[in-house]
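What follows is a set of notes on a single structure, which appears directly below.
A protein chain is absent from this complex, but the other protein chains hold their places.
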Amino acid sequence: MNLKAPEFMMNGKTSFCPGCGHGIIGRTLFENAVEMGYEEKLITVVDVACCSLFMYSTDCDFVGAAHGRVLPTAIGVKRSRKDNLVVAYHGDGAAYSIGMAHTMWSAIRNENITVIVVNNQVFGMTGGQMAPTTLNGQKTTSTPLGRDINLSGSPFDVTKVLKSFDIAYLARGSVDSPAEISKTKKYIANGIKNQMEGKGFSLIEVLSPCPTNWNVTPLDAIKHMNETVKNVFALGEFIKDGVVL
Amino acid sequence: MNKKSNDSVIMKGNEALAEAAIRAGCRFYSGYPITPQTEVLEYLSWRMPEVGGEFIQTEDELAGINMIYGASAAGERVLTSSAGPGFSLLQEGISYLVAADLPAVIIDVARLGSGLGDIFQSQSDYELATKGNGHGDTMVITLTPASVQETVEFVYLAYELSEKYRHPVLILSDAAIGQMMEGVTFPELSEHDINKYDWSVKGRKKGSEPRKITNVSYFCEGGYYGYEAIYADKIKKIAENEQRWESINVEDAEIVTVAYGISSRICKEATELARESGLKLGLIRLKTATPFPVKAFDEISKDCKALLLVEMSISAQLKSDVVVASKGKLPIYAYLSSVDVPESEKVVEIANKIILDEAKEELVYEP
Partner (left out) sequence: MSNKKVLYDSSRCKGCHYCFYYCPKNAISKSGHTNESGYETIVINDDECIACGICYTMCPDYALTVIRDKN
């Protein structure tokens, strides 16, 4: 077997910025769908922000949701088509800021969907403003002096909150290195497996570089993730088969 | 509801609406409680599982409208309902449904006032229901039932039109119609095939075309210009083909009332009352508020002196539509009863004052 991205991803080129992690995260999702035999069942629901760019380069069934409404939209799809694999794919701005109520309530209802949240610590599509996950002191276009926790609170860590919920699966991966990408792919596979076995809500957050809005080169972005970001957001599995690890 | 289709039953407007949705094949409801539409949600909470459908009481109206967006994209026949403040929250989602060419049926059981206002009956959502419905060039089809039976019929019509045009349809009810009990008959229960339409997402079979439900204009062939042309064409077709109204005695009327919903029933009574006293009063009753039935105004008698709007609101919300429909040729008066259901005697009284040129206070437009 050649090592090659799934055929249906290759008809178009992605329009992500150089070094953007979305391309890698999306590939792990689509690879899993193919390898697990669910390619023809996959329906991906994407937010309007950067993740929506997958719609233009990938030949599979997509639903584009309103900003922050990815989870209600995905739930609408899943509850209508219970045999399909429905993946909600959005960023931290959508999941933890404008769509926070939906993130909480989808988890409270233990909705049977697989959720991917891309955590790159900024609002990417609008040009790098502060996101819920922006690090303390991090400069963004809306925190020119750095994030002030007295003004904006601390970076939001979803694992600390969802650990107290009765959900099927919770993990955080990263795409800063080949080893972490392999683990992330396994986490997403676990999330898919849970859904297809009807076990309920799986959320996989993935740390991702945004070189454009961090104002660094892609390689410096990877280094920043290793040196700083991973110290704030712990990696690994937090809930597996409904049990807190 | 185990009654056979031909039996007439006494039912509350909101519950009849919910039952009609079930019978029309709706198998997905998501919504949030708010008076005076809560009976729709309560009724479907037990009725939907009976027919194997999905009922979800959501965290807010935003989830309600976006869940039906997803379910509609998946091919399901869907419903959400709200009222007043909650209807404001649905606006964003309605705009997205329009942009994504998704059929959906949305209910607004109008209530009084801006802000929280009150739970009482009112027709103060007309402008929002016909000219609002979200940002952008958004326009939906808006149906305005005047009785419980018509509510049931319009639910069927709403699904038919929404799928014909792949466009959301709004039923603008109000607290009076929603809360009143009347005799009603239902059509037979029908099932909707979720795979009926090729455009809905199903999971892509290898080698076949992917389906993409999107709300961004530039995704359309030809970019924004392409989208604009398709949308403009759709709106034009709807405006041309879907105007619906009922005219009573407009051919010889000196004064023609214009009304919809509960107010139009009062006006109907007023036309009879007026004729008994020798006043030729007519009525144009809107069945669709968008598209506005401009064609109805072509039938008005040449002897007509004025138009009289009868609305349960503080401002004359029908005015701009009626000025356009009557080509600005006739003076327009308004009987605005706000929270109270208008009285047929008062309609006749104002009509008589107009004839005598004594209705200055009610005048809202002069040619």
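The first chain written gets the first letter, and so on, giving A and B; residue counts start at 1 in each chain.
The rule we apply is simple: contacts are C-beta pairs under 8 Å (C-beta built on N, C-alpha and C of every residue); 3 or more make two chains touch, one makes a residue touch a chain.
Here the structure is a predicted model, which means the values were calculated and not measured.
Across the whole complex, the hidden chain's contacts among the shown chains comprise A.
Within the full complex, the residue among A:Ile24, A:Val70 or A:Leu135 touching the omitted chain is A:Ile24. Of the candidate positions A:Phe16, A:Tyr96, A:Phe156 or A:Phe201, contact with the hidden chain is made by A:Phe16. Which of A:Thr126, A:Ser154 or A:Ser177 touches the hidden chain is settled by the complete complex: it is A:Ser177.
Residues of chain A in touch with the missing chain: 1-5, 9-10, 13-14, 16-24, 27, 177-178, 181-182, 211, 218-219, 222.
Methods note: only the chains that are shown with their structure count from here on.
Contact residues of chain A toward chain B in the complex are 8, 39-43, 45, 48, 52, 55-56, 58-66, 69, 72-81, 84-85, 101-102, 104-105.
Taken together, the chain B residues at the contact with chain A in this complex read 27-28, 30, 54, 56, 58-60, 62-64, 66-76, 78, 92-93, 96, 100, 194, 201-206, 209-216, 219.
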